[in-house]
Every structure is written in structure tokens, then in C-alpha cells.
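What you see is the complex with one protein chain gone and the rest in place.
Showing subunit A:
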Amino acid sequence: MIFGIKEKSIILTNFDVLFAIATNIHVRLKTGFVLQVAVQGTVSLQCSNVRRGFHRAALLRLASDSKSDTSVPPPSYHEVHTAGESSSSSAQGESSEDAQPNTSFQDQSGEHGEDYETEEQLQARILTAALEFVPQHGWTVEAIAAAAETLGLSSASTGMFNNGAGDLVLHFVAQCNAQLAETLAEQNNQVQLGQAEAKKTAEFLKDAVETRLRMLIPYIDTWPQAMSILLLPHNIPDSLKHLSTMVDDIWYYAGDRSTDVNWYTRRAALTGIYNTTELVMVQDSSPDFEETWAFLDNRIKDVVNMANTAKQVQATGEAVVQGLMGAAITVTTQKMIQFPERNILSTKRLLGLLF
């Protein structure tokens, strides 16, 4: 069935006609799910939703016909749930998603979708829900299965996750890092707007690491298991990527704009601080993890001290070298005056190079 662009001429008042048409529309989506429109009720809002849907179907038809790879999104159909119950079409509906029409998102082309959820979003939803079951089941596939069931899906949905528990842990880490980046950006905004004082570097780093580590507190009992999952060989690239992005974010908002080897030394130092503090935290039993924050404070002080010491050593070294050069020049000049027959001009020229 092919629609022309003149869909405006379609009179969408007869819902029975609509229904018949709708059931004939099968659209293969990128995820391979076959969804159908469920039309029900007489709410005109739904009518306009469906109308938009048909517009998109028509455009998709044309787009696929002309094999253009432009920004036409796949039509988004799903079971439209209203306050009422679903109609008889649910018998035909093979919808695999229990989507609610409140997921406002932007699909890959950037256009506002019709409450259509991609597989990545579904996975994200399941994993986020699975975090609630982690204290009970640990960082395992059971937690994901339990979450899938609460969302109304079968526990076999865990088959979607090739990496199992690794997916769950990595999702959590990514979520925490995103939250941290948001917080830091917000703080940065405040400082830019003059509403807050800029913190000193040491304090900023301490607060950032503390904020990030506090996100682990609800899961601290099972966190060693998560850490060991992150250390599995097939998870190491991803976990390192997350770690390095997080450290880069923290230093960026701390004001680091270095473009030399300091870029690397600073990030390496902060990675070391973060990892060791994390390890201290998992075996810390003090109230509100006071010992952890004290440890963090000391480590940051150490790094700052080392940086200052390095600067001092460099300055002293330069001064010493200058002094030695001056002494050497003086000595050679004296020798030249005393022993004019000796040719020490070449030595002087060589020393002169280093001025």
C-alpha cells in the first residue's frame, strides 16, 4: 500500500477504516521489531498522533523508495495506552515494548520522535531499574532479570545483554560519570555567572572526587564485586575509557588547560588518587566514611606538595647551573689572561654556547 504525499486528502474520521489500514502497515524498524498501531477510542488527540504517524509512514515509503539516507526517521508506532484499556487490537499487537508515551527524546536524526524507543534506550531503562535490585542480588544477571520483570518484560530479556553483569556495572559507571559532569558543569556556570566563588585546585579536586565516590555509597557493600567485574579482561578497555573520561572532566573543570606533558602527569596523579581512595572506601567502616575523606585529603595534599617541590627543585637547579657557568667562564677568562699562549678560545666558545 503506497501513500502519496497528499495524505491531507485522507479523511481520518472513520476509525474503522483507519484500523483496517493500520493493520496492513508493517514497518521494519532498525531493531527489527514489528510494531503495529493500535487505534482506539475517539480522542482527537490520538487521531492527530496517528495522522502524524501516517505522514511519517508515507515519507518513509518515499524515502526508502528513493533510497535516500536523509533525516526521515522510521515511523514510530507503539501501543498507545490511554487512561482506558487497550482495544482488541492488542490481540494482534506484537509490540515488544511496554512504552509509555512520555518518553520525549530525539532519535538519531535529531527529529522529535513519536514516543519511539530504541533498543539502547530500552536497555538503559532496564539497567537503571536493575540498580535497585543490586543490593539484593549483587551485580549479576539476576538483578537484570528481576528488573525486566518489574518493567513487564520477560526475564529472558537478559539475553539482550551480551556482557551480562559487565553491562550493568558499566552502565552504572557511565551514569555516575554523567551525573558528575553535570554537577561540575553546573558549578562552573555558577562561577562564570559570579554567583559562586572559584575553589582552589586542591579543594576542587577533593570535592569532585568526594562527590563521585559518594555515588557509590548505596552500593558500597557489593562494590568489590563490581570492581572485580570491571577488571575482567574484556571489560578493561571500557572501564579505562570511563575512568580516563572522568578524570579528564574533573581536571578540565578544575581549570587545567595544559598542552604539554603536564596534561599526562596531572591525569595520572588524579587517577591514582581516585583508585586508591575507592579501595579505602570499600573497607571503611567509619561513620559517613570519614576516614576515606581524610585519606583523600592527605593524598591530594601529597600531590600538591610534590608539584611544589618539583617546581622548587627545577628553579634551584637552574640557578645552580647559571652559577656554575658563570664560574667556568670566569676561570677560563682568567686562564686566558694568565696563559695567552694556550689556546682555550675553543673552550670558551663551547661554554658560550650554553648561555
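Throughout what follows, a contact is a pair of C-beta atoms (placed from the backbone, for glycine too) under 8 Å apart; a residue touches a chain by one contact, two chains touch by 3 or more; residues count from 1.
The rule is simple: contacts and distances are computed from a predicted model.
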(request) Could you check which of "5-demethoxyubiquinone hydroxylase, mitochondrial", "Autophagy-related protein 13", "Signal peptidase complex subunit 3" or "RT22 protein" matches the UniProt name for the chain that's left out? (result) "5-demethoxyubiquinone hydroxylase, mitochondrial"
(request) Touching the absent chain in the whole complex: find that residue among A:Asn162, A:Thr259 or A:Asn298. (result) A:Thr259
(request) Touching the hidden chain in the full complex, which residues of subunit A are there? Just list them. (result) 248, 252, 257-261, 263-264, 352-354
